[in-house]
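Here's the structure, in structure tokens; my notes come after.
The complex appears here minus one protein chain, its other protein chains still in place.
Each chain carries a letter (A, B and C) given by its place in the written order, and its residues are counted from 1.
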Amino acid sequence: MAEQILLEARGLVKEFPAKGRRKVHAVSDVDLTIRAGETLALVGESGCGKSTLGRTLIGLIPPTAGTVTFQGVDLTALSQRELAPYRRQMQLIFQDPYASLDPRMTVRDIVAEPLVTYGVCPDRAATTQRVRELLDAVGIPEEFLYRYPHQFSGGQRQRIGIARAIALRPRLIVCDEPVSALDVSVQSQILNLLKDLQERFALTYLFISHDLSVVRFMADRVAVMFLGRLCEIGGGADVYAHPLHPYTRFLLEAIPRADPRLRDDSRAILQGEIPSPIDPPAGCRFHTRCPYATDRCRTETPALRPLEDRLVACHRAEEL
Amino acid sequence: MALFRKKTDVISADLASQIGESEGLGVQLRRMARKNKLAVASAVFLALLILAAVFVPLLSPYDAVNGDASIRLQAPTAAHWLGTDEMGRDVLTRLLYGARISLAVGVVPTLISMVIGVALGVVAGYAGGKTDYIIMRLADVMLAFPSLLLAMVIMYTLGDGVMNIFLALALVGWASVARVARSETISLKETEYVQAARSIGVSPGRIILRHILPNCLPALIVLFTLNIPSAILSESSLSFLGVGVKLPNSSWGLMVNMGRQFLYNAPWISLAPSAAIMLVVLSCNFLGDGLRDALDPHLNNE
Amino acid sequence: MDEYTLKIEHLSSGFFTERGYVPAVDDVSLTIGKGQVVGVVGESGCGKSMIARSVMGLLKYPGRITGGSIALAGRELTGLTDRQLQPIRGRDMAMIFQEPMTSLNPVVPVGRQMREALLLHEDMSRAAAREEVIRMLSHVGISEPEKRYNAYPHELSGGLRQRVMIAMAMICKPKLLIADEPTTALDVTIEAQILRLIRDLSRETGMSVLLISHNLGVIAQMCDKVYVMYAGRIVEQADALTLFDRCAHPYTRGLMDSVIRLDASPRRLPAIGGVVPNLLRLPAGCAFAPRCPHAGEKCRAERPELDQIGPGHWCRCFEGRRS
Partner (left out) sequence: MSTLKSIIRRVISSIPVLIGVVLVIYLILRILPGNAILTMMGEHAREDVVQQISAELGLDKPWYVQFWVYVTGLFTGDMGTSIKYHKPVSELIAAYFPVTIKLSVMAALVAWAVGILCGVISAMRKDRLADRLGMGFSLLGISVPVFMTAMVLQYLLAYKLKWFPIQGTKEGLVCYVLPAIALGWSSAGSVARLTRSTLLEVMGSDYIDTARAKGRSVPGAVVFHALRNAMIPVITVMAIQISSLLSGAVITETIFSLPGIGRLCIDAISGRDVPLLQGSVIFATVLVIAGNLVADCLYSVLDPRIRKEG
């Protein structure tokens, strides 16, 4: 796996204004590196800020603080116009197959939009031919070229969204919950397609999802996020085999296994509600739900530190 | 925050997508025609009225300006379908001449206010922040005025004349259009396909032209067909109050005003133009409702 | 005969649309014993939610029941008018829905909405009802129930709202709880809490549960008996252990294979080819034939019946015994 760093975020912070002069701490002091050709999964529950982090990394949302360097160039220092050549190399795949395609445009125009925006092809005919190739690469038959989005099933629409995302041969694609709205059988088809395209076009994925099983299949590395902060980053197999951070452990144990024999009602379940990102708990933000929390956890925010070939943000990771 | 679309929404669209044929704008309009007879009838009525207004010199033997005093204040007869007025002129002929101004007053200022309103509304909606605040406060101010009073004041300063009416009604009408355009833009701005265009690097101008406006179209077309009648009503009210169209021009509102003093012995002089206004407004409303059903994307999926 | 809490026989219901009759539920039979948790699993559009709504008599227009019988604790429901069903809904059978975000009235405090469920069926004073609601709120694990009584839905998280929905459903101690994808819209840690809550309440009160889900993990963790549905028909039925151990129908096998294992990293996922069939243009013979790897001539021509292939194990497939 190429070791070359494609994208690196340092001290990334994103805060949104909330009602009454309060702030939503969506992303707080995140350091993250994405290596060329890998699939880094960003996993966490709703409201943990993973979508915001994904969009901030590719410059769709301006960060409140911190830097994002892409192939050695600091994007946060660039103006919108200077950002254009880099934005072209980073694309986004969306969650909702029914909202990510413009209902008034034919499939041909939807997939052609990136090509037209950057004048990739000399003329209309060349663009249309290019669109045919892209649709073929994602398994959409040619005769559907001039149809409208609402004439396609959920799975087919997601394929069209993917064709649009790979049109400009990007280096990095952020997939934001790409299969959450799809049925199990259609999900597998799309996940297989994403893996094939990764190999064929040497793509790097930042794969955002709340579904831990999907992440297990897709991810080379996994970054677990809780309330705007990263609590654990490591190789997929290792993290799932023996998680170090208590939140990761509870997350993995909470997954309902498709095996009635594993039904023991005694296993520990994480209690309490997901705290609000508007006024997150002090110290380690997980301490309000963590059964192992100590005074130190309640006051001192644990930094992401190396432990057993992984990075963990927990004071008591060694003892648990 | 709803985590993601619930599965059942996905199926109803799946089911619908397999059933629906290829759906261009043309097909949608044909479906509307089948489903909504009233809208079609209204469209036909309006078309006939416009034709009659344009070709009235050929259709009617009578002169609209000087009448035959001997047949003054005559009830509707075979010769004069809608009777004659106090000057012995044929009411139906005057009605068709009046239609020219009344219909023009329905369409022209509405078009102007649509252009101003959509432009300001979309910019306010897409840009947000201070520009949004300024444009919307201006719209709030214009909407605070009772429209008729504001139009009256504008007509008072500009002086009467058909062109001034166009300007007055346009100035009064743009604010409500801006408000609709702004709310449509704000909801469209949040959709994923607009975010997709932004993430590709499409410029804001192109996003508005290629994504926002086409998807605003259904709401704007419906708004246009519904604003025409309110403009016609405003003009007829202005003329009725004597601050709108003045002689020698004639419009339905003016005819109603002129016929008022004969209301008790020759009611048809006022009632004919009033009925005409009602029919035009009714057909615009039916047409508007029909278009709304036809152009509403998720409606034609069921 | 009423040892079953719910007994459905040859139920058919569907939608009378402009483009023809859509047979969402086609000749479904299902039974739930006292205190038993029964699961109905299948992908979107297989008709599982339609069964739930048929039992409750809450079919959305243009849906209607077209055949079969539904007996709740021995009492036949299909013939009843809406007025006759009202006293049963909420008292003898209750339902919770998939979207906690939109299942509560946004402009009425949650406590008052629960009190309404009580006062519709029991004649007690408002104060007594309020006490019972607060007791029920703490019983489903909601902290500070007095404060939450006056909270509005938008002030509660998804998990809390689903607990309120469960408390509301349980307040009249119904014999049957119908849960239509109760945790699909929830995060995995909250989902675990809600599933455990439903299971504990069922055991505690002997209440039967009809659990509808597309997630095989949820079904495996919760259900004693499982019905697998495809295109409006039951294709396989067995107790949970048998089904997950040796399922017979190719579609069930396909679903089981596409469940991602956490302890393996396969190169590719097995996927069921093709698309969910269009209920308006169902193929002759077995509905799964177009997507089935073992489909033969017989499968495309005739419609297989649901026949027994083992103790409590039924399968609708000619080749059923083979796999």
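Please note the rule applied: a contact is a pair of C-beta atoms (placed from the backbone, for glycine too) under 8 Å apart; a residue touches a chain by one contact, two chains touch by 3 or more.
What you see is a predicted model, and the numbers here were worked out from it, not measured in a lab.
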Quick one: jot down which shown chains the absent chain touches.
B, C
Contact with the hidden chain, among C:89, C:249 or C:316, goes to C:89
Given B:201, B:229 or B:290, the one touching the chain that is not displayed
B:229
Out of C:34, C:121 or C:196, point to the residue that touches the absent chain in the complete complex.
C:121
Mind pulling the chain C residues that touch the left-out chain?
56, 58, 60, 82-83, 86-91, 94-95, 97, 99, 102-108, 113, 116-117, 120-121, 152, 154-155, 165, 168-169
Extract the touching residues of chain B with respect to the undisplayed chain.
137-138, 140-150, 152-154, 156-159, 229, 233, 236-237, 240-243, 256, 260, 263-264, 267, 270-271, 274-275, 277-278, 281-282, 285-286
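Keep in mind that, in the parts below, only the chains that are shown with their structure count from here on.
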Distance in whole angstrom between the CA centres of chain A and chain C is 32
So which stretches of chain B touch two or more other chains?
3-4, 7, 10, 14, 18
Per-residue multi-chain contacts in chain C, two or more chains:
44, 158, 187, 214, 275-276
For a test of understanding, state which residues of chain C touch chain A in their complex under the given definition.
43-44, 157-160, 187-193, 195-196, 199, 214-223, 240-241, 244, 254-256, 258-263, 265-272, 275-276
Any idea which chain A residues touch chain C in the complex?
45-46, 153, 155, 183-189, 191-192, 195, 210, 212-214, 216-217, 236-237, 240-241, 250-263, 265, 269-271, 273-274
Going by the contact rule set out above, which residues of chain B touch chain A in the complex?
1, 3-5, 7, 9-10, 13-14, 16-18, 20, 22-24, 191-193, 195-202, 206, 210-211, 214-215, 217, 297, 301
